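Note that this complex is displayed minus one protein chain, with the remaining chains in position.
Up next is chain A:
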Amino acid sequence: MNPRILAATTGRILRQLRHDRRTIALLVVVPAVLLTLVYFMYVDHPTPPGQPSMFDRIALVMLGIFPFVIMFLVTSIAMLRERTSGTLERLLTTPLGKLDLLFGYGIAFGLAAAVQAAVAAAVAYWIFDLSTVGSSGLVIGIAVLDAVLGVALGLLCSAFARTEFQAVQFLPVVVVPQLLLCGLFVARDQMAGWLQALSDAFPLSYAIEALQEVGANAEPTGVLWRDVGVVLGAVVLALVLAAATLRRRTG
């Protein structure tokens, strides 16, 4: 990796995003609108004494899931556009390193996700009165990490897609199973053993557990840091695998 080329690539991706005002608006507004839906879904839902309200429980997890799903999709399509427009082939004939490109996407979309997560968290905390025992800053930090996880998996999956149709199909293949088994619908310790094993293998499960740790504890716990470490490891692994599957020479 070369810092100058990495910075130029990150800047180029952000500039592309800046020219696409509608995408920026969607990135910022959609999570807030979805949180509004979640709020009104549970507004009359009774809360058992001594437990967090249904909205607190779901909204906290959603703050991590939105950036993950959205950035996975955005990145898959962006990388596929590099391929189909011929810019990828051209980039691979320049001094740019493969990791410069992949980390460039990770950083650029991570920054976009930071804005998105900050707006979504602001809406959740200030308008809908979300309460977490731990700090909102940590929630935003984990949401950004989830976004970067989405970017890394999107980059990896786009290597296996030749068309937009294929790329979009990776959402149900890669993202939906992680959503189903992350502990949102059924607590992970109440699942059948083989489902738990699958859940343990999915990085999103750790990201969601990290958010739940912030929700339930005033200070960062050991489990929280372990979860953050696992997600970071998954991000690096996915990026390195993505670099390995990105071939300069093709048939």
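Note that in this section contacts are C-beta pairs under 8 Å (C-beta built on N, C-alpha and C of every residue); 3 or more make two chains touch, one makes a residue touch a chain; residues count from 1.
In this text, contacts and distances are computed from a predicted model.
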Which of "ABC transporter related", "(2Fe-2S)-binding protein", "YVTN family beta-propeller repeat protein" or "Lipid-transfer protein" matches, in UniProt, the chain that is not displayed: "ABC transporter related"
Listed residues A:Gln51, A:Thr93 or A:Gln190, member touching the removed chain: A:Thr93
Positions on chain A contacted by the hidden chain, ascending: 4-5, 8-9, 11-12, 15-16, 19-20, 85-87, 89-96, 248-251
